[in-house]
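Excluded from the complex is one protein chain; the other protein chains are retained at their positions.
Our next item is chain A:
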């Protein structure tokens, strides 16, 4: 058991039109500092729910188990406190914020996190300098900073904007929730490079994906197979290759 991210027997449910529906049925997962783990699994296995529960979305009710991060009870924290502690969720469908300027949004987020981490806030000029360097690196146009957050962005632009936020907020744990869905190969590379550029002994990532393709670019230390709200198999990067060739059947049968 590591002292970084430790999930133990985690259970969660959502209210589906008045009837509670159990989605996570006892997740055990340990991600040590500096490692990249992938979770793969069929639709409806609870992968996205896990990412939302870890980042603090209120729609889900945790009914059992625990999740500690850097020794703190992650589940007791507000989403903004989790962000300050170093958790970053890259959304599967980044949310549009009409009327909120992207540059202002990024600066507000960066300074909120810096404040919470006891660092000095960035003034407008030094922020702009930082963000310009990042957008150049991500082949993003300055135009995207002037627009409203994610409004009118293409799928690829939205994902780039997620990576930009991740780079600016410097998390120690990035959770990528099917960030590769709907991406062309170039965008996929950019997302992968974004994650790889942060890889260090102090940075871990949980990559949730349907496809093995993303894992060609972000090579994981461990791969977990998730089905029906549980982790049913864990192994090295080779697990992704087996899944790609043979599908989930053998793991599902073995778990049954």
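Here is the rule we use: a contact is a pair of C-beta atoms (placed from the backbone, for glycine too) under 8 Å apart; a residue touches a chain by one contact, two chains touch by 3 or more; residues count from 1.
The rule is short, and it goes like this: contacts and distances are computed from a predicted model.
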From "TPP-dependent pyruvate/acetoin dehydrogenase alpha subunit", "Fe-S cluster assembly protein SufD", "Spore coat protein JA" or "Putative FAD-linked oxidoreductase", the hidden chain's UniProt protein name: "Fe-S cluster assembly protein SufD"
Option from A:169, A:183 or A:223 whose C-beta touches the chain left out: A:169
Given A:100, A:122, A:242 or A:255, the one touching the chain that is not displayed: A:100
Candidate in contact with the missing chain, chosen from A:5, A:24, A:67 or A:83: A:83
Sole contact to the chain not displayed, among A:62, A:109, A:122 or A:252: A:109
Those residues of chain A which, in the complete complex, touch the missing chain: 55-59, 78-80, 82-84, 88-89, 91, 94-95, 97-100, 105, 108-109, 112-113, 116, 148, 165, 169
